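Omission of a single protein chain aside, the complex is shown with its protein chains in their original locations.
Letters A and B name the chains as they come in the text, with residue numbers starting at 1 for each one.
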């Protein structure tokens, strides 16, 4: 944590301050749990009473908020967004502690930037390249010829199979697995024979990958995750998927082989997407939806249900079913 | 395993014994697979023929069971529950082997009870506190300022991020991830900006967490898992959820941010629960159900389907649909 005065916080947010400029802030909290050295926020007028009743020393709030005596106010048209920025200021990501832990095993042919932090029990294979200020926590595995861009952070025990490329400023949570084999077999003489998965995975810049998420390598070619994409926990991305930039995918969603997702699409949790389906740019897929093989999901109206259909159509069908069922009984 | 005579087993179960009190039992088994030194059980009269045909040396059974010659019987009004207790007696959890493995890395500021067992390749960060008789198997990571209560057991490679509190007598299976960042972003200038997740996780006593299950830290405040809760494999608990005491959640279920689940609720497998939904105490959610954002699920009748509705209503709708579809064709 980084302590900061109300004056300096307002300055860094580029916002006006009302009240005591010298109050020292040491944390951020919810209105109900905040103390005198915490900043909190009131994102809408309905939260003003709770904000005025809060013990928070500083509130980020809309201009018409009337603070309690002693409360400082940082005036913002978007309190929630500015509070998120305040969090980044008060709780900066820890800096890399340059160096390779004595228990780490680094192949002599790997290239490690001297500012990178390589944690205990890490293994880095031949030809890997690790950028500046990268942090690899304990137990990560970096396969042969993998590259990792500057300022990327790996939490414990991330596994990256060989030849995967990862961009800069990414965050990988614990147990993510990048580049495992795609699921491909050919039936021959009554048994499935493995189709070697010889492609790879490319992950852009500013990507965040949740705990336990698995992104499989391509059979041939590349599985792609675009810049700024955010994947939650336990997401499954099969071989040869192409995820655009700034795509959001919530937890436990699974994409089968060859699915493409356009830029800025939003996919809910526990969604299932069939082979080669195409989710177009800015499309929205509701949680739990099931998208059929080769289906195209367009932007404009969210889709929901299995098989996924436009939200209004699905809701109308649910209403029809409910009405008919009541009539019967 | 711990060998025990039929006499001593009956004594420890507080139940009457019929037959040979000196037979030595070395294991427990299914009726069909049991041998002369095994205990098995017959939970209902329909299993009596199989029990009498079993080679099991001892049967836990209802009073009216007629054993085969040579079989001992422990007479129980609840054979299944007493058999489970017999399992605990015959297969006691291994005791902690006090000490810190030479390959473990423990920060000097961490406090480790001398009776705790710290396995190989474990990393314990600054300020962590490990209770009495705790067992941490190989490759676990314990973040800064984490506390773990007495007699808790971690299987290999459990990851606990910083500042998480875990109670006593818990069991964490391999690859559980506790305290990874909640999934929170703000859109700004065409890109998602990470909202730092500065809250934490608190887990009560007697909790069991399945393999690969992920419990995210709160954005602000605390993600809570109550005493006695049991979570199966690959469950996803998002930031700021509050799970009550003695809640059961089956495998692959996912709870979005801010969901609350009341005491003694039972949630099936592969259930999806939307943001801020509330599952009340003793409610039952059928497997695969989808609960909408902010929905309240009450006790009294199980819910099922997506969107989740009372079971009878859902079944009536399915019957209506089936009937209308047949009429058409």
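Before moving on, here are some points about what is shown:
Simple rule for what comes next: a contact is a pair of C-beta atoms (placed from the backbone, for glycine too) under 8 Å apart; a residue touches a chain by one contact, two chains touch by 3 or more.
A quick note: this is a predicted structure, and the numbers were derived from the prediction, not measured.
Residue in contact with the omitted chain (choice from A:119, A:149, A:212 or A:302): A:212.
Residue B:233 is the one among B:145, B:233, B:281 or B:313 that touches the chain missing from this view. Residue A:317 is the one among A:97, A:294 or A:317 that touches the chain not shown. By the touch criterion stated above, the residues of subunit B touching the omitted chain are 27-30, 33, 80-81, 84-85, 87-88, 90-91, 93, 103, 120-121, 137-139, 155-157, 171, 173-175, 206, 208, 210-212, 228, 230, 232-234, 246, 248, 250-252, 269-270, 287-288, 305, 318, 321-322, 324-325, 328-329.
Listed here are the subunit A residues that touch the chain not shown: 103, 105, 121, 123, 139, 141, 157, 159, 161, 175, 177, 180-181, 183-186, 188, 190-196, 198, 212, 214, 216, 220-221, 234, 236, 238, 252, 254, 256, 270, 272, 274, 290, 306-307, 313, 316-317, 319-321, 323-324.
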